[in-house]
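Only a single protein chain was left out; the remaining protein chains are all shown in position.
Presenting subunit A:
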Amino acid sequence: MQMKWISSLLAVTAVATPAFADKASNSFNGAFGNDVAMLDNYMATGREELVLARLLYDGLVSKNHETGEFVPELASSYEMVSDTEIDFVIRDGVKFHNGDTLTADDVVYTLNTVSKPEYGARYQIAVNWIEKAEKLEDNTVRLTMKEPYPMALEMLAGNVPIYPAKYYQEVGPEGMSVKPVGTGPYQLVSQTPGAEFTFEKFDDYYSGGQKANAQIETLNFRILPEQNTQYAELLSGGLDWIWRVPEDDVGRLDSQPGVKVESAPVMRFAYLAMNPQRPDTPLADPRVRQAINHAVNKTAIRDALVGANYALIDTACNPLQYGCTTDVTAYEYDPEKARALLEEAGYGDGFDISLVMSDASAQTQAQAIAADLGKVGINLEVNMLTYAAASDQWRNNQRDMEFTNWGSYGIGDVGMSVAGFFSGTGDDVAQDPDVIKLVTEATSIVDQERRAELYAEALKLIAERAYWVPLWTFAMNTAMAEDLSLSVSPDEFVPFWDATWN
């Protein structure tokens, strides 16, 4: 259904009215294409839901994306007591949206509850490193990890919000979905799951955190599944902001009066993964995997089908992440070399392999990749499936390659990408013992320099043995009313509390 009708017809019918009304009333109307069901941070799985949840909830700390430092949020200060223990002094005078005051008990209750497997937090990785939390004094909480966890602060900044213990015990997870209560800079005033969410500025919000001083009074978000409807609403003044604008539509939208398009680099990156474990796959031979790396013309595909502001990568991570070395083997586009390597590996006559993917918007890119591989004699069958079917086939070794992208939960550390895909878990198809050894060690130490060294070594091996074809990092295009100022953070979250009308 993603047709380009609106954007192409706009050229002849453009009569745009920018969003003056919203500016005058200091309100904001945004839209998402993906569905938003509810704003329980531990149960939500969609990025849009998590983005909105950050309006409602705060974590103990938050990350300053300019300095890379972790600054206090609900904790007024913190101290690493040992490799596995952090003490947090809970900020005074913080109010929940229902009027309750934040106490150390809320923090202890939240951390102890959500970290239990039976609680069913959707992203276990966010909480499964927590052993326990306990109250030391009135306003101090000690968090104990199961083992040294180097990304504890990264996780606590945004992915582990604090819930109101008393309210949560009263209403349960269902009540929290119906009427979520947090300490965040905005409170939810109404919601129609899957359709509309309205927030109002929380007047009792404390000062001292990064989310303080929100400017806009009312934030309204709607779900508009059809991109063209989003454009129509943006141009007719019904919307002030949309994101995930495909590269193809950027120029046409940007040229409309009253509308501007901005692009920001984000943590997400795209890659082709290869499965050497699949029975009888030619990909078991590293020379074949290297040949594929040489055969894919990344630059041409990026330029023609993806967008110039997507940066090409040779390494299996996003250079924005800590520990992501770019000093790895790079495979330049060279079909001759690819053919020679295939010949050497005994596949001079070519072979058939299959690829699985679930991002419908990237299908043309997959076809281009298949065409490139066809030029060196590899017949690639592209299977575009739902995520459930694609991940099922991929995890059960039914496909040779996977074309996908990874946002690392917005966390600027290779521990959230390399460790996820190369540490021998159910998501590791390479199962390379040398890489596993390096990565496993890196995940369990807190010495940052040593971690970076280990990851660098692992990334070099991954590139040398060509388990992936790293493709490009993403840029996020947003289209908005000309007078609005709001930018997407590198972690692919949107700080709506910083939005202002100029």
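Keep in mind that, in the parts below, contacts are C-beta pairs under 8 Å (C-beta built on N, C-alpha and C of every residue); 3 or more make two chains touch, one makes a residue touch a chain; residues count from 1.
Note that in this section contacts and distances are computed from a predicted model.
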| item | value |
| --- | --- |
| Name of the absent chain as recorded in UniProt (options "Phosphate transport system ATP-binding protein", "ABC transporter permease", "Fe-S-cluster-containing dehydrogenase component" or "NADH-quinone oxidoreductase subunit J") | "ABC transporter permease" |
| Sole contact to the chain not displayed, among A:G182, A:P282, A:G420 or A:P490 | A:G420 |
| Chain not shown: contacting residue from A:S391, A:S487 or A:T500 | A:S391 |
| Residue among A:M43, A:A75, A:L373 or A:A499 that touches the chain left out of view | A:M43 |
| Given A:T103, A:T140 or A:N228, the one touching the chain that is not displayed | A:N228 |
| Those residues of subunit A which, in the complete complex, touch the missing chain | 1, 3, 5-6, 9-10, 13-17, 35, 37-38, 40, 43, 45-47, 117-118, 120, 122-125, 173-174, 177-178, 192-196, 222-226, 228-229, 232-233, 235-238, 358, 385-392, 395, 406-407, 409, 420, 425-427 |
